[in-house]
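A single protein chain has been omitted from the complex, and every remaining protein chain is retained in its original position.
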Amino acid sequence: MTQKSIEVVEVRSESDIVSARVSAKAMAEILGFGYMDQTRIATAVSELARNAFHFAGEGKVTIQPADREGRKGIEIVVEDHGPGIENLELALKGGYSTSGGLGFGLSGSEKLMDEFDVKTKIGKGTTVTIRKWL
Amino acid sequence: MSKQNVKELTEELSALLERNADDIRLQWVKEMQQTGLLSSLSPREIDEQSRAIYDACVLCLKSGSYEGAERYAANMARKGVLEAMTVDQIIAGLLILRDVYGRFIFEWYKKNPTKCNAILTIYEPVARKILNIVALAFVAEREATIKEQQKVLAFSTPIVEVGEGIVALPLVGTLDSARAKQVTEAILEYIAKAQTDVVLVDISGIAAIDTKTANYIIRAMQAVKLMGSDVVITGIRPDVASTLVTIGIDLTGIVTRSTVREGLVYANEKLGRKITSVSAS
Partner (left out) sequence: MIISPQVTLHDKLAIKFKDEILQRIVETKAKGLILDISEIDIVDSFLVRQIGEIATAANIMGAQVVVVGLRAEVAMTLVEMGFSLRGVYIARDLERGLEILRKAGKR
């Protein structure tokens, strides 16, 4: 994979979800994350990209290196212009249902990442920003 | 003070410190020797390094660029230079230099208090910044070393084979999140590669553990089970047991035994093996 500093994946179909997580995993590897963290990052991206696709029909995944006062890591922003999340608190609680399914992706990805930020507006869309540090 | 003024005074001070380099430097060395700081260095080393440091400081003052100081400091921290001295000795030496410079400036300009003040105002920030650079270089080096050590720790997670397909993982001391993460990845990596039927996690040596780490360990054990190996926790002391209950750790589905030996018995039974003798280990 060529050394790009920003990777953007437009999610318009199911296979784009896979592209997004593969790109995230690749960037994570380049940045020096171990394979455990690579998997966590890729899985979180997969969940968020799927949420965008299923609830909004589209989404944009932006993957880039993060740098904060010398600390290095990865930052991924998943944004969509969908209906927004009605009950954010509930969505984040997720529930410990074992069969997965939509709606648990949000809480799942929060647990996998170091930083997790959700901005949502009913009728306008949702933007989730996640970060993991080396 | 006008910019012109600052420039002129800086030039004047630099020239002054350069002209009197030998005197000031030797005074500095003398004072350091008096406090025993240089006892581990050879005369040649003292001469070379004191010159290098002195010149680097004056250069910072003159040019306004601290690159030279940063490079030198990084070298010191990495033990390329002044290896024989400890961190506090190096810092003490630099503090003496700062005072020697200051004292010299004061002596030189004492007949003109206004000018003395102006010169000191230019000198002090430079001295402070240089010391800051040196201190930070040591901190950065220390952090880099700790990171390296942690990597080494990862390789030294003790996984002991105690039977065919049975391994023991003794956890000792105080477990923090970072260590828990290392240990977890090590054991998961191990069972991914080696045919492991049962993992005996012995916690009898754990001194202290916090809720977050305890949860991490439990999750790690669940991950081990997901990979198809069985997990037995051994060595739960009564006080640890009550702590686990108090903080609400869910141990359902995880087998526990009080000693590694009992854990081994359980493992063998589960694997359908009969053990004829159990040697004292």
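Every chain is named by a letter (A and B) in the order it is written, and numbering of its residues begins at 1.
Please note the rule applied: contacts are C-beta pairs under 8 Å (C-beta built on N, C-alpha and C of every residue); 3 or more make two chains touch, one makes a residue touch a chain.
None of these values were measured; they are calculated from a predicted model.
K.L.:
So one chain is hidden, and I want to know which residue out of B:V6, B:A84 or B:A192 touches that hidden chain in the complete assembly.
P.N.:
Considering the complete complex, B:A192 is the one touching the chain left out.
K.L.:
Which listed residue (A:G59, A:G73 or A:G105) would be found touching the missing chain in the intact complex?
P.N.:
Per the contact definition at the top, the residue touching the missing chain is A:G105.
K.L.:
Out of B:T157, B:T213 or B:S229, which touches the unshown chain?
P.N.:
Final answer for the missing-chain contact: B:S229.
K.L.:
So that we can see where the missing chain sits, which residues of chain B does it touch?
P.N.:
184-185, 188-189, 191-192, 195-197, 219-220, 222-229
K.L.:
So that we can see where the missing chain sits, which residues of chain A does it touch?
P.N.:
Touch with the absent chain occurs at residues 14-15, 17-18, 21-22, 25, 35-36, 38-40, 42-43, 46-47, 50, 94, 96, 98-102, 104-105, 107-109, 111-112.
Basically, only the chains that are shown with their structure count from here on.
K.L.:
How far is the middle of chain A from the middle of chain B, if each middle is the mean of its Cα atoms, in Å?
P.N.:
33
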